[in-house]
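With one protein chain held back, the other chains of the complex are shown just where they sit.
Labels run A, B and C following the written order; every chain starts at residue 1.
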Amino acid sequence: MSFDLVADSYGKSAIRLLRVTRSGQQHDVKDISVDIQFEGDFDAVHTKGDNSKVLPTDTMKNTVYVFAAQHAIEEIEDFGARLVAHFLTNNEQVTAVKVRISEHRWSRISAEGKPHPTAFLASSGERRIATLIGTREQTTVSAGIDGLLILRTAGSAFDGYIKDAYTTLPETRDRIFATTLKADWDYHGEQPSFGLCWRTVREALLETFANHPSESVQHTLHAMAEAALESCAQLGEIRLSMPNKHHLIFNLSRFGMENQNEVFIPTDEPYGLIQATLRRT
Amino acid sequence: MSFDLVADSYGKSAIRLLRVTRSGQQHDVKDISVDIQFEGDFDAVHTKGDNSKVLPTDTMKNTVYVFAAQHAIEEIEDFGARLVAHFLTNNEQVTAVKVRISEHRWSRISAEGKPHPTAFLASSGERRIATLIGTREQTTVSAGIDGLLILRTAGSAFDGYIKDAYTTLPETRDRIFATTLKADWDYHGEQPSFGLCWRTVREALLETFANHPSESVQHTLHAMAEAALESCAQLGEIRLSMPNKHHLIFNLSRFGMENQNEVFIPTDEPYGLIQATLRRT
Amino acid sequence: MSFDLVADSYGKSAIRLLRVTRSGQQHDVKDISVDIQFEGDFDAVHTKGDNSKVLPTDTMKNTVYVFAAQHAIEEIEDFGARLVAHFLTNNEQVTAVKVRISEHRWSRISAEGKPHPTAFLASSGERRIATLIGTREQTTVSAGIDGLLILRTAGSAFDGYIKDAYTTLPETRDRIFATTLKADWDYHGEQPSFGLCWRTVREALLETFANHPSESVQHTLHAMAEAALESCAQLGEIRLSMPNKHHLIFNLSRFGMENQNEVFIPTDEPYGLIQATLRRT
Partner (left out) sequence: MSFDLVADSYGKSAIRLLRVTRSGQQHDVKDISVDIQFEGDFDAVHTKGDNSKVLPTDTMKNTVYVFAAQHAIEEIEDFGARLVAHFLTNNEQVTAVKVRISEHRWSRISAEGKPHPTAFLASSGERRIATLIGTREQTTVSAGIDGLLILRTAGSAFDGYIKDAYTTLPETRDRIFATTLKADWDYHGEQPSFGLCWRTVREALLETFANHPSESVQHTLHAMAEAALESCAQLGEIRLSMPNKHHLIFNLSRFGMENQNEVFIPTDEPYGLIQATLRRT
């Protein structure tokens, strides 16, 4: 019997880092988690236990903290690019470096009506994410949003679908539409404006979610993806993933009452899962 | 051998409910999770398998949804009180009813610069909580905050402590102070203003956390509790629980650099845990 | 306005530790998480920011690891008692020390039909727990089980209960009974046999869960508590907490079929919660 090692990678995940930047009395915080993966000439590590070409994942971790000390972290895409370049330059055995960064955003605590200079409140579970993949030829950058929990109470329908022997779902022109949005997109062209573009795309996604006359999750997801691509010319492709977090209408008829779409049971399981990719042509 | 049944209770937990209230084009949502526990004359259930005095937990659950349909939910304390009264009135075998409500708050999505009337964004992991305990004599109300993740980057010290053979922690006049605050307080007096008081106490806790010159978590916790009691005369007692979410300073000296309190490793485990109760005298 | 500090405590939680003990080629592992809390003369810490009586939680943590190095950990109750004694002896400002230990058990991997001497497989989510509370007068020991997920498919009924306007639950003589058991008990008398007693009580709880003709969760919980107290004379009191993890029968009648108690929907929310305390008289 013989076997081929057809793919392999290794690295460090969940390198958590808080960077404080001080401008006089005003402090800023950047709270990130970094994942790094290497691909390259690592066959002998696997087959012979020869570690001579292995940069330990512990060293990857140290490098992240040292780089964060050397430069304030502005946009996570830029910080990621600096790491990718460093690892490629200093490790000729490596053919590809993948760096993924997830940013947990903090707001300022409001004190005496003003944003406090040095005290912060965690924002929601939403994360800003970025993924950089660097090879000897090029580095690609994608960015996005993860864990953005949103809900609308109007303008969402679902009817006109197939009925078969196992159908029990009633058609509706008015239902709760809730999801935990995950979006990620690829940048194309030179020097994207990472921060501006991220905020613009996020706003486009939220406004379309809020306003689109929805015939289904797919229908609104598609409109959201279009709005995102329209909002920022630097996006080449966007991928959206939207679980349908079902809110079941509580059956009041058993108690001689009618549920006027007012009382719902939020559920976690099972959930619908709708995904699509749109690309600029 | 003989044994006494010295305590027992039963009920339904995690009854999740979304209530939509419509005022013309404007919708509001209330997203809560309800826990109910009964105490009473239930010895025969335990010892004889006699269920004749058992109100099933499934019925408790139905009751919650029916009550939510009958009345819009304004303050969770009022909704809880209605449930407590109902169960006591209709179940003479019951001596005490405990209702705990946890509210997950939603903000409005901002669209075209305005808060959207029917689309919402989950706020942070913070919850507003209320606990009502009703007996034949009285109903007590406590309320609070759970899961409020906060962090400050200035004005926090920890030194002057005991050193023994196992001490390695360096003293500091400048450290990150981060916690996930849990606060709950008892109301006394007639007709507390639940909503107003909750917002006032929350603001007092946050401002004190932000501004207090901190010699330790205990020191600031105590100041926060005092500020809370001062902010609302209807509070009789407050209990605070503050895990110390350590942010370790990354050791840069190994790389010939100095960490000027800029680069930290956020950690989840282990964590300090500081708790105290203050009572108005 | 004046306020009293009516209670306060502090300490370190989630101190994780793996202890390896080697007997020739045979290794054993003890995988625990330790929580420590101190009560005592700490008013000045809170009110004046005076840390002179504070043993830092970081030092508590170091002490745990040093003690684990000095002695192999046999029973977690003994390890906890050693910590309690140390902290009381060396900290006169302390009036009470609470140590809670949670043990994650590992089984040996089976290789060539034999238990491997140095390789292990995590057991289920079940934990063995112990809590010691030491004061200047005495140390009390409680122990228990947490997270023991069990299920039975026969001999479980629920009927004969109260029906009111909100009842929809059908009575049944045959349902799934599933729970995640939490049990903890107090030892009384001199020198309890911690390991033996823990195993005996666990076996009594499991066998009674499996065999008891159940009229309700309460009914079986009570029988389990009795069996536990009977199984080990060193138990003075036992507390059981049993969430009722509902398995809903899937309604097949809509498809012209009958569900012969074969197809169920496991659910996490909402859940019943049944609790009781039995004491030896």
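Side notes on the structure shown:
Please note the rule applied: contacts are C-beta pairs under 8 Å (C-beta built on N, C-alpha and C of every residue); 3 or more make two chains touch, one makes a residue touch a chain.
Please read all numbers here as calculations on a predicted model, not as lab measurements.
Contact with the omitted chain, checked across A:L18, A:L55, A:A143 or A:I176, is made by A:L55.
Considering the whole complex, the residue from A:Q26, A:S107 or A:T167 that touches the absent chain is A:T167.
Per the touch definition above, the residue from A:Q26, A:T47 or A:S107 contacting the chain not shown is A:T47.
When the whole complex is considered, the residue among C:A165, C:L196 or C:M257 that touches the unshown chain is C:M257. Contact between subunit A and the absent chain runs through residues 1-16, 35, 37, 42, 45-59, 61-63, 66, 90-91, 158-162, 164, 166-169, 213-219, 221-222, 225-226, 229-230, 237, 243-244, 268-281.
In the full complex, subunit B touches the omitted chain through residues 165-166, 168, 254-255, 267-269.
The omitted chain makes contact with subunit C at the following residues, 16-22, 27, 29, 31, 62, 65-66, 68-70, 106, 109-112, 116-125, 148-155, 176, 206-207, 209-211, 247, 250, 252, 255, 257, 259, 261-267.
One rule holds for everything that comes next: only the chains that are shown with their structure count from here on.
Mean C-alpha position of subunit B lies 24 Å from that of subunit C.
The centroid of the Cα atoms in subunit A and the matching centroid in subunit B are 29 Å apart.
Residue positions 255, 267 of subunit A are each in touch with at least two other chains.
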